[in-house]
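Quick one: structure below, then a few questions.
A single protein chain has been omitted; all remaining protein chains appear in their positions.
Here is chain A:
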Amino acid sequence: MNMLADVIVIGGGPSGVAAALELRRQGVEKVIILEREPYLGGATRHCSHSPFGMLEFGRVYFGESYGRKLEDEAAKAGVEVRTGYSVVDLEDDGTLRVTSPHGVEEMRASRILYATGAREKPRSARLITGDRPIGVVTTGTLQSYVAFHGLMPFRKPVIVGSELVALSATLTCLMHGARPVAVLEPRPHALARAPLTWFPTLVGIPFHRGTELVDIKGRTRVEAVTIRKNGSEQTLECDGVLLTGQFTPESSLFLKSTMGIDRGSDGPKVDQSGRTVNPIFFAAGNVLRAVETGGWAFCEGRAVGKSLASDLQSGIKASDHVPVTHDDPIKLVMPSILRRADTTSAAFNQFQLRVTRRVKGRLSLEIDGKEVWSSRKVWMPERRILVPIPPQALSAQAVGFRIVED
């Protein structure tokens, strides 16, 4: 099959669009974005009251207006945007199986950039006990009820989780006539930073730390939940459950393909240039690891776009890669593989790490058996940890992180 483009970008959120803009700026001729929704913007479109754009455009946009800004920029830059296009399979040679209003077709490009973002884990994947009534939704679903349809999935939900997105969801509820019954956080600490975590309490919503959701009851719609705190159980009447956080990369096409995913991040494995195990495929944005802001994803997309442009110049790099190893309680390291330094300019000059739980101890980076970096402090889950990638890492045989707990 003939090459349709130099680069096909899968996903028209901040990272995908940023990469496409950068590719054009670097002189790459033909760049196509495939977006399955009717508009660009990705997850930002759902967030009607979160500010986007400061980092990348120097001003603030809300919800769908940010997506329109991306559309304007893409048009100005000469990026070909195809909305309503869903990619259903990735082939090793860079062929994509795609469905659109015109039916199924195959597309091929010299490089593919995978920028499909992240979503929240649904109730099923969390294996929560109970009935399965209507009214158990994630924040993303709530936001789309409100933003696109002027509807609400419930009036008196219990909110599970205390990442930033939970607090934003609490605000959404209050602004649209719902009154959360309680906010639950299974861990002993809130995940967002104070003073944001004071917010539920300030508006009079009970905030239970160290509290688990242990049962959902309801025949058709949610009627009540059972919560457990310090070993004792309590029933809360409610008409919905809002599951927040627990973002996961939308990496299903990679998982299905021969390339697989990284078991730590659940996203594609990438090297310092955003190149995956198959050098035809690159990846950027929240599909690499859940979850960062739209602005962060945009910058990442731009950086990977730049690397990809120089990779196109210098030709496919099929060199072996070295995995970046890590042990519990380190959840993920991204980039998770490294390739020997080449002429391609690196997209990442820092490792991004996350831990699975709150841990106090010494985090260290070892290269070929020698410790080259360390830091001791309290590491919090769902917060990014950044560690510079030392130049010698790119020619090493073994690179690994570990934490020794105090």
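Definition applied: contacts are C-beta pairs under 8 Å (C-beta built on N, C-alpha and C of every residue); 3 or more make two chains touch, one makes a residue touch a chain; residues count from 1.
The rule is short, and it goes like this: contacts and distances are computed from a predicted model.
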item: Listed names "Iron complex transport system permease protein", "RND transporter", "Na(+)/H(+) antiporter subunit C" or "FAD/NAD(P)-binding oxidoreductase", matching UniProt entry of the absent chain; value: "FAD/NAD(P)-binding oxidoreductase"
item: Touch with the omitted chain, as defined above, among A:79, A:113, A:128 or A:333; value: A:128
item: Hidden partner chain, touching residue among A:137, A:242 or A:363; value: A:137
item: Candidates A:59, A:193, A:256 or A:340 - the one touching the absent chain; value: A:256
item: Option from A:25, A:221 or A:340 whose C-beta touches the chain left out; value: A:221
item: Where the unshown chain meets chain A, residue by residue; value: 36, 38, 84, 86, 88, 99, 101-104, 119-120, 122-125, 127-132, 134-135, 137-138, 140-141, 144-145, 148-149, 151-155, 177-178, 215, 219-221, 239-240, 248, 250, 252, 255-256, 263, 266
